[in-house]
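What you see is the complex with one protein chain gone and the rest in place.
Let's turn to chain A:
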Amino acid sequence: MPTITLHPRVSSPTSLPNPLPQVLQTPTGLAILELQGTINLPSEEAEARSMVSANDIHDPSIPTFETPVGRLMFPDYSPQTAPDDTKWMKRVYLYVGRYQRMTGEVKKLVQPLALVQRRQKETNSDSDDEELEVVEVIKYKLFFKNRPEPVNDS
């Protein structure tokens, strides 16, 4: 089929509290984290976990498992920071494991990014045309362009 429909954003706000600073928050809670390099997961763990059928309360159809990677920290940010004060955006930490830390920043995107996803098929719909939807429009990203540096675990 040469035409695929791309539906606009349908607001389905997240019920979960969003721990990110205000500027990174979106109605759906989705955000973007860009880093140089990749996150390597212990493969046997990921495989083993994918077999586990857990009762996930958020998406009952797919059992999910979370592997802790590290911690995110906004050292210069506090919820009391004035909205027009952007100095805190210059410094964000991403701890990976215990002993590595990446320093990054919050960056405004030159062009906003739309997150596009395949639309969940309605069970009673008989058409098999693929449909896409814009789930979120994102204007800021977390960007870690530096290598990780070793840190003391204290």
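Keep this in mind: a contact is a pair of C-beta atoms (placed from the backbone, for glycine too) under 8 Å apart; a residue touches a chain by one contact, two chains touch by 3 or more; residues count from 1.
The working rule: contacts and distances are computed from a predicted model.
Asks: Could you tell me which of "Protein farnesyltransferase subunit beta", "Vacuolar protein sorting-associated protein 29", "Ribonuclease P subunit p30" or "Sister chromatid cohesion protein Dcc1" is the UniProt name of the chain missing from the displayed complex?
Replies: Listed in its UniProt record, the absent chain's protein name reads "Sister chromatid cohesion protein Dcc1".
Asks: If you put the missing chain back, which residues of chain A would it touch?
Replies: So the residues of chain A touching the unseen chain are 1-9, 14, 16-20, 28-39, 41, 45-46, 49-50, 52, 54, 56-58, 62-78, 93-95, 97-98, 111-118, 132, 134-135, 137, 141-142, 145, 153-154.
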